[in-house]
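A selection of the complex's chains, in situ.
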């Protein structure tokens, strides 16, 4: 069901500012808090005494104190103090989960603790910096009623934009992506993709777009301080996916004919952490290399309102899918699904490696190639 | 559980005016829509590609387009177009259900397709026309939390009116119905009933009603343009039930002593379509042969407010009944239940014919007779 031996995003740093928070991940109830010294701690959210959630308690120095009877637990999950008695029962201990802060997020390891030292599952592409300062904002949806794979499919799939997001990402340029299979309707455009053991990246370039692309067009307009930009534009897009559930869209847009180096860039990053088989936490961030903090807010609100279009669809899809994994129900596949299926395949392989009952999606997909050529 | 080889009401025509609708019937998710050419289509509400409900999509000419990735399906359930590719996977096909329009409703057949050509399960009594034009309005309750048999019992049972609807249908005249069994308290009144293989009709006549019958009294008053009618009235009532879940009340009321032909008539029609074992769709219509459109609205709103009295009772009854059919829990029966039990018996027989595990309700009830005599 869940890939356990991997790092997941547990929280935005800002969520831990003043009190412990409760978050169920991979069906485990976890309490997250920051100690007085600034260390982030993740513990089983259940006091071993009477099973009250520790997230209802409060932070006392380097420990969390249960809100019911005052027992205190340190970062290792050991009970360090019981009010009214000198001895602490040795069994008074709860699970502690490895956590770390990286790329502007708090990450958690819920698998075999021995593997936590390997942080290679934290994708580098979730971090953007550079000569021109990137800035932007956070946002997240707490508990969307859909399995993480369905959200994952959705994010690493630009072909739905034409139907679900016609007024933002949904221009015809999205159809280029479909060209990774024979029999396409649309022509032109440069698309390539490549894969490693747990990542897939594809790149597309759309030059001289005279129509469509409302969002890219708006990027150009806002960078020029205008309300709209009706003339042709050039667009580069790089979509990076990392197992099990990370997707990043790096966009470069500029007036047609200008060099790529002059384009303004936006990066929208998405991360899913499974809550249960049918619900997920979805974290997103939108950063850009131009404009001010006010514009940053506009962007992050934009990402939210776009995903607000997906949310009811995903939750309705989950109701139709039910309790059996979509891919075990033999859905029909289209040409545009190639990379999405490949991502599913990578996740299946990771599950199998953990001894989970993930079944093969079909013939192994080849590990990369030039999209145009492969058809 | 469900009688499948029968026609059910799927929708009011007006519901399909501008967009597809989703409706779960007999636990099957169905999307209903009207094509540009005016044809009504019912398909499985699940795209075979990623299982998104097609009801979230839109009608394009004679097809419905999935709102997620744009695949289009025709009236047969075949996928007719996949954006971005010339070939359509042959497996891309969903169930299509026979539909037809009759008696002012859209009907659906969810059973063995071979049987759909037989439309004899659509009861003629749901249609009223004649020399004097009938008119009236539609209404429906979407998803009442009760098994269709409980609602069916309720509709084909006028003895509850005295307790649940005292200010409308609930006068003493309702008690005449109880006379189909020995030991009645009430006297007088003419009541007969007759049955066929899947219908039951009973008729009663109440002459010179000096008190009670608020609704019938109001019919007379409104036909005369008065606010009330305090003098005695004559009433004929014909209640028709058709398996599995159709009930119609034909009422003729007039000042006492006037010939029946001069009476004003109202027909309230009720149809239940099972949604799940514990929930149902309830469609109703109230038509009459006098008065204007304004009065028609008053009538249809009246039917709703009367059923609003039944709804909480039915849902509470369902909670007490739970997951086992009421009649398998050996409820006590009263004299007034005769025809209701007979209707249950007909439905059981239809279930058995489909190979379902419906159990016999008890000794077979005789197929008709004169109520007065049978006691």
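Things worth noting here:
The first chain written gets the first letter, and so on, giving A and B; residue counts start at 1 in each chain.
We take it that contacts are C-beta pairs under 8 Å (C-beta built on N, C-alpha and C of every residue); 3 or more make two chains touch, one makes a residue touch a chain.
Remember, predicted model here, so these are calculated numbers, not experimental data.
Because all chains derive from one sequence, the complete complex can be expressed as a copy number, which is 3 in this file against the 2 shown.
Note that in this section only the chains that are shown with their structure count from here on.
The distance from the centre of chain A to the centre of chain B, each centre being the mean of the chain's C-alpha atoms, comes to 49 Å.
Looking at the complex, you find that chain B touches chain A at residues 29, 45-46, 48-53, 56-57, 65-71, 79, 82-87, 89, 91-92. On chain A, the positions that touch chain B within their shared complex are 150, 153, 159-160, 162-164, 175, 178-179, 181-186, 312-313, 316-317, 319-321, 326, 329, 331-336.
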